[in-house]
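With one protein chain held back, the other chains of the complex are shown just where they sit.
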Amino acid sequence: MRPPTFADVNRDVLRTLEPPGNRYFAWMCVVALILSAGILFWAGQVWWGIGMAGKRVPQMWALYITTFVFWIGIGHAGTLISAVLYLFRARWRTSIYRAAEAMTIFAVMTAGLFPLIHAGRMWFAYFLLPYPNQRYLWPNFRSPLVWDVFAISTYFSISTVFFIVGLVPDVAALRDASTGWRRRIYAMLALGWEGSDTQWRHYRRAYGLFAALATPLVLSVHSVVSWDFAMALVPGWHSTLFAPFFVDGAIFSGFAMVAVLVLPMRHFFGLHAYIQDRHLDAISKLILVTGLVLTYFYVCEIFTSLYSGDHIEKASLFWKVTKTYAWALWLMYFCNCVAPLVFFVRKARTNPVVIYVVSILVLIGMWFERFNIIVPSLGHGFYPYAWGIFVPSATDTGILIGSFAWFFLLFLGFIKVMPSLSIVEVKETLPPPMRDKGHGGQH
Amino acid sequence: MGAKAGVGALGAVLLAVLIFAAVSSWSRQPAVATPSVQPINFPHVVHVETYKIDCQYCHSDARRSEYAGLPSVERCMGCHRITAAQLPEIKKLAEYYAKKEPIPWVRVNKLPEFTYFPHKAHVRAKVKCQTCHGEVEKMTTFGAVTGPRPVNDLLNLVGFRPVPPPLSMGWCVDCHREQNAREKTKAPLDCVMCHH
Amino acid sequence: MVGSTETIVGVFAHVDTTVRALEELKAKGYHDLTVYTPVPVHEIEDVVERDRPVSRVRLFTLLGGLTGAFSGFMLTIWSAMQWNLVTGGKPIASIPPFVVIAFELTILFGGIATLIGMVVLGRLPKLRPSPAFDPRFTRDRFGVAVHCVPGRGGSVREILGAAGAEEVKTV
Partner (left out) sequence: MNRRDFFKIVTATGAAAATAGCQGASEQILPLVVPNEQLVPGVASWFATVCRECPAGCGVLARNRDGRVVKLEGNPDHPVGQGALCVRGQAALQGLYHPDRFPGPLVREGAGLKPATWENAQKILVDRLGALRGGGRGRAVALVTQLENGSLGALADTWARALGTRARVTLEPFGYEAIRAANRITFGRAAVPHYAFEEARVVLSFGADFVETWLSPVAYTRAFARMHTFRDGRAGTFIHVEPRQSLTAANADEWIRNAPGTEGLVALAILKLMLEDGLVDRRFADAVVGIDVKKVAAGSGVDEATLRHVAKAFGHARPGLAIGGGVAVSGSNATRTQVAINLLNAAAGNVGRTIRFGPDAAWGKVTPYAEVADLVEAMARGEIEVLLLGQGVNPVHALPAGLKFAAAVRKVGLVVSFATQPDETTALAHVVLPDTHWLEAWGDFSPREGVTGLLQPTMAPVRDARQTGDVLLGVGRAVLGSEEGKGPLPWASFEQYLKAAWEPAVRGEWAGALRQGGVWREVAPVAVQAKAGPVEAGAAALEGDASGFALLPYPSLRFYDGRGASHAWLQESPDTMTQAVWDAWVEVPAEAATRLGVATGDVLRVTSPHGAIELPAYVSATLHPTAVAIPLGHRYAPYHVPRYVAAAPTAMTPAALLGPARDAASGGAAWLGVRVTLAKTGARRPLAILQATHDQDHRELAQHVDLRAAREQALRGRAAPHEPISMYADHVYPGYHWGLAIDVDACVGCQACVVACQAENNVPVAGKASAAYGRQLHWIRIERWAEGPAAQPTNTFLPMLCQHCEVAPCEPVCPVFAAYRTEEGLNGQVYNRCVGTRYCGNNCPYHVRRFNWFQYEFPAPLEVQLNPDVTVRQLGIMEKCTMCIQRIIAGKDHARDEKRTVRDGDILTACQQTCPTQAITFGDLKGEKNAVSALRHSPRAYTVLEELGTRPGVTYLKKVVREHA
């Protein structure tokens, strides 16, 4: 088929911003309801105490931290696509990176809630911030939790800046295409962008630098999160393997989530011209590769604890594999190691249904990976007196589900007010208009 | 850059400086004691300045207890059976004594309950009462503005360093640090000494 | 900017024609040009950037990053010295964990500085659109605005038209 022209791009992208139908609002309502339920549970927990959640000795951490790590992981694909792939000049990223970035920001916004939800005295959470106060007190910078505060807030701000900068030229395009109050708003957001050569010059340089800064950041954030565990003494946590292990897992789940979001977009907005099979293929390949790497890490994990010869390490491992929570472990192995293998089949890599199913499985698997790291490890630690089984309560589960609602609410809102496809970058990938076709067209 | 812009910028900067100066100077005001309303209008000034009564004559527990303590009604009466017995306020006192009822003094100095402050140790270290309670000897009705104030924290947040208000943690710490810097004395700075 | 100039804008539909026009103008010694493009096109950049220095945004980034690293270490070490509290038998100024903080601040400050650089150098935000701008430029048209001393407009028009401008207008 004929590749779309620049004008087509504007047209198609603008089409995604047309007033939505009832289906859309129905979804919004459902999501909003679930979210409010989650908020009620949280309120109850703040009022009556953390005891409302199923936490106990020895599982002082459980679902909240699990879900926190899960969302942080999701938050990885976005910046990875927009930064790393940008530096590698991977052209196929252009049609999905906007959605991915939005996803990143919303995922981090979701994740950011969980440390608060988790804290026993959430109203004193500001103690973790380093600011001069009349008590002359400062946070303990040796604590991985304070590293988290820095890593995540940095990651959030940089991603957001990156995201907004990327939006500016597109918003300018919206401005010039829209009228009335919309136009005024977009005009404000566009900062008076005109696409003059000077603007482009600095813009592109800055964009490159952002990408360069964001790349190490992506890798650092989840490493830091992984150190929440690796720095601790708990058998099953105390491992140098964790940083790369977590980063890979994050990318893995991140791409799965991208697929889960992009495929419906493509379907409902009819963006097949831009999100083509080669894009799906690329995503699938990435999921496959990261999945294989993850499998390797699983093997390493088991091997190290066996090879360590440390009785307690081994006891913890055997307990995980065979006892109460074994089902969760095996479910995880299936979702993260077996399911992605279908992508060895070329056809599967471009089949939306297959991709969708696998991605969902991967998301489930990755949530359970965090669960398996936290709950069983804590449940069978150093001290037999305190071995115990964690049972989630209504509050845990309610808040967990609520967090998904919160995420999708943000995303649904986003796709209707902002171009979920980068107008500029898509155009870049198209052959530029030439009068004599002999010349150019190498793209 | 037009000249207009330049002037505007300059103006903004000046304004900012002014605000900074104003707020910071105001934030450095020492706490002003707001008089409390007491069941009996007890003038410290008369007892301390005029009659030169030692603080610990009435607050006799200070040297041996965590609390400074209040004089028993009997001790008040000890003097006031005769002294100034005709004054209306003293009559009130006499009534309480007659009814064998304690005088419901209104509390002025209050530390958060997770903070342990032993008067004994401070008296032993020869800390003057006024250091913490202000110039009580000049007060006709006792009062104080104490404890942490949100505005204080907010100012800190935006980078000012206002003097911590009396009986707030920073204020205690300042004093302890000065002590340790100045003399041999070892004023504890260990968290659990006061918070346990 | 020079006091009174006239600005002639040529609107192009194609990259190659735009490039031709630019080459012509440069050859004729018109250097005060503004090119409007919906996307960065390197054919055009090659011509425009030829005689210009590289963007100085990176300087901002560098300075920001350094500040971040420095303040990161300062904050952690200084605040640890405030109370000298020992935790887990580790030294007061325990560098390895502080590296994490320093790193994060490096990125954060670097990023923010870059943003500032871009905004400042790119003369953003632009409060009112420049006269030469045309909404089409953000869709699919390329614009070449020539700022020249009054009277030279004629030849400019010629060049633009010859190069294949869809439309030539004076603003």
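Before moving on, here are some points about what is shown:
As written, the chain order gives the labels A, B and C, with residue 1 at the start of each chain.
We adopt the following convention: a residue touches a chain if its C-beta (ideal position, glycine included) is under 8 Å from a C-beta of that chain, and two chains touch if they have at least 3 such contacts.
A quick note: this is a predicted structure, and the numbers were derived from the prediction, not measured.
Partners of the chain left out, restricted to shown chains and counted across the full complex, are A, B, C.
Residue A:Leu128 is the one among A:Ala7, A:Ala32, A:Leu128 or A:Ala273 that touches the chain not shown. Check A:Tyr298, A:Phe334, A:Tyr356 or A:Trp387 against the missing chain and you find that the one touching it is A:Trp387. Considering the full assembly, A:Ala119 is the residue among A:Ala7, A:Ala119, A:Ile185 or A:Val293 that touches the omitted chain. Within chain A, the residues in touch with the undisplayed chain are 48-51, 55-58, 60-61, 115, 118-122, 124-125, 127-128, 137-140, 142-146, 149, 228, 231-234, 311-312, 315, 378, 381-388.
In the full complex, chain B makes contact with the omitted chain through residues 61, 64-67, 69-75, 96-97, 100-107, 110, 112-116, 118, 120-121, 124, 190-193, 195-196. By the touch definition given at the top, chain C reaches the unshown chain through residues 83, 85-91.
In this section, only the chains that are shown with their structure count from here on.
Chain centres here are Cα averages; for chain A and chain C they lie 30 Å apart. The set of chain A residues touching two or more other chains comprises 136-137. Of all residues in chain C, those that touch two or more other chains are 83, 85. Those residues of chain B lying in contact with chain A across their complex are 148-149, 152-153, 156-157, 159, 161-162, 164-165, 168-171, 173. Interface residues of chain C, counted against chain A in their complex, comprise 13-17, 33-41, 43-45, 48-49, 52, 54-55, 57-58, 61, 65, 75-76, 79-80, 82-83, 85, 87-88, 90, 94, 97-98, 100-101, 103-105, 107-108, 110-112, 114-115, 117-119, 121-130, 133, 135-140, 164. Residues 131-137 of chain A are the ones that touch chain B when the two sit in their complex.
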